[in-house]
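All protein chains but one are shown at their positions in the complex.
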Amino acid sequence: MFRNNYDNDSVTFSPQGRIFQVEYAQEAVKQGSVVVGIVSKKYAVLAALKRNAEDLSSYQKKIIPIDTHYGIALAGLASDARVLSNFMKQQSLASRLTYDRAIPLAEITARIGDRAQTNTQHYGKRPYGVGLLIAGVDANGPHLFEFQPSGVTQEMLACAIGARSQMARTYLERNLDEFEGATREELIKHALRGLKESLAQDKELTVDNTSVGVGGMDEPFKLYEGQEITNWLETTFENREGGAEGGESMEVDS
Amino acid sequence: MNHLPQAWGRPRDDVYGAYDHSYFQTSGPKQSTQQPIVTGTSVIAIKFKDGVVIATDNLASYGSLARFTDVKRLRQFNKSTILGFGGDVSDMQYLDRLLLSLAIRENYSSYSSASDDTDDTSNLESLNAKNLHTYMSKVMYRRRSDFNPLWNQILVAGFGNDEKPFLASVDLLGTTFSSPSLATGFGAHLAQPIMRKVVPDEASVANLDKETAVQTIRDCMKVLFYRDARSMDKYSIAVVTKDGIDLKEDEKLENQSWAFADRIKGYGTQVV
């Protein structure tokens, strides 16, 4: 009987130098529903697919505004994300209070990264089971960061994490060149299309299960849900039915 | 003569009276700084259309003794912020080290958030004068709330979030205020009226050029040397603009005229 002895805790290296507990935590991210993030020269956009436990329950929150200049989208254990987001809110407020400055996104990302790292090096702790996309605008412009349970943080141009997110990433990679110069509306559409790519066959994006977060150079980060996103959903997928859909499939063929 | 070892080196009771033990109290309320010891006098500063001019003299006094004559009380922070310290010099040195550690930390994050197209990381957004003034006010207020104040009044000069010239003050209580021209200590009485003639309000800052601003400050430094007994004729002056800080730390007061001195009456031992 084979038993992997090296995966019981996060303080044991395998002979190959891997830490299985951390790798398993990364799997928890893949259990969460998909979230997408993109930045342009002026805007940062998050889009997320919400899930509900049953028909009569509410949907799980996927995008959390943290400060007026940024927000996060989560995939994985929502309660871990709540702990991290509370920490981020505190740090952001502390920065505003002591320096009268919106905390730089690179800094807040590094702080949660460092926090996550300690959980991978001490016995009795477990890695966070959540991945985050941190998107918004600071003094140096729009940013998008990815945070992983291992404590790895990376600045991205576009990113998708969560269940079946590979499909979304493929979409993002294919359209990567268009993002930088995209308008606010275009960027939101790209995010929604990326999100749609990762959906299971029988699923649709609706006003109930979709969240969008937008931050820009001249606009505070805001979460859009429900009726507020009707227009975006309609225009995004209306166009698709027409011209874009054809173009898309041709691209796939080539 | 008492030869017991515990009496060695003690003043003799029969000559000096019994030792007053209240001088060496280990119990009772904790006492912090009650007064500044080595002090610097006025700091003065004025905004003009492209920046701020700020000056202090180079003297640190020990009471009325002119104790140190080359003390630099203008301290630079990063590329475009400068602070002028009045009050206790050792507290200023503490704050200077605090600011240095902050500057080192700022340098870390400006590099890590740099991307490939921004080659010169020094131009990246860092803490500006406004941010720094907020920080200083929190430090000072915190210390006064601990009943352990840092005995200074500080002027912060540089640029604010709106990229406009910034000038503000914070003192040992954490009190903050801002004005087109500011002065601490005696300067508040002797220099401020002169500067206010040049910039009576925020709107007039836009009409003030650098040369006039610098000349006003130099005139004020002269008036301060004439009338403030804790001042001296060597001083530092800094001009903060978008291009950086032009700091001169070894200026001398020129064209002094003490002709007015014999008309001053009513001070000290003078009787006529």
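The letters A and B name the chains in turn, as written, and every chain counts its residues from 1.
Rule of thumb we're sticking to: a contact is a pair of C-beta atoms (placed from the backbone, for glycine too) under 8 Å apart; a residue touches a chain by one contact, two chains touch by 3 or more.
To be clear about the criterion, contacts and distances are computed from a predicted model.
Undergrad: According to its UniProt entry, is the unseen chain "NADH-ubiquinone oxidoreductase chain 2", "Telomerase inhibitor", "Protein MRG1 isoform X1" or "N-terminal nucleophile aminohydrolase"?
TA: "N-terminal nucleophile aminohydrolase"
Undergrad: Which of A:V83, A:A139 or A:V152 sits in contact with the chain that's absent?
TA: Per the contact definition at the top, the residue touching the missing chain is A:V152.
Undergrad: Just name the one of A:Q26, A:T98 or A:Q117 that touches the chain not displayed here.
TA: Result: among the candidates, A:Q117 touches the missing chain.
Undergrad: Name every residue on chain B in touch with the hidden partner chain.
TA: Residues of chain B in contact with the hidden chain: 60, 68, 70-73, 89, 92-94, 96-97, 100-101, 104-105, 107-108, 111-117, 119, 121.
Undergrad: For chain A, which residues reach the chain that was dropped from this view?
TA: Residues 1, 5-6, 10-19, 110, 113-114, 116-118, 120-124, 144, 150-152, 154-159, 169, 172-173, 176 of chain A touch the chain that is not shown.
Methods note: only the chains that are shown with their structure count from here on.
Undergrad: Suppose each chain is reduced to the average of its Cα coordinates; what separation in Å results between chain A and chain B?
TA: Whole-Å distance between the two chain centres: 48.
Undergrad: Where on chain A does chain B make contact in their complex?
TA: 97-101, 104-107, 110, 138-140, 155
Undergrad: Within the complex, which stretch of chain B touches chain A?
TA: For chain B paired with chain A, touching residues are 109, 112-113, 115, 124-125, 127, 130-132, 134-135, 138.
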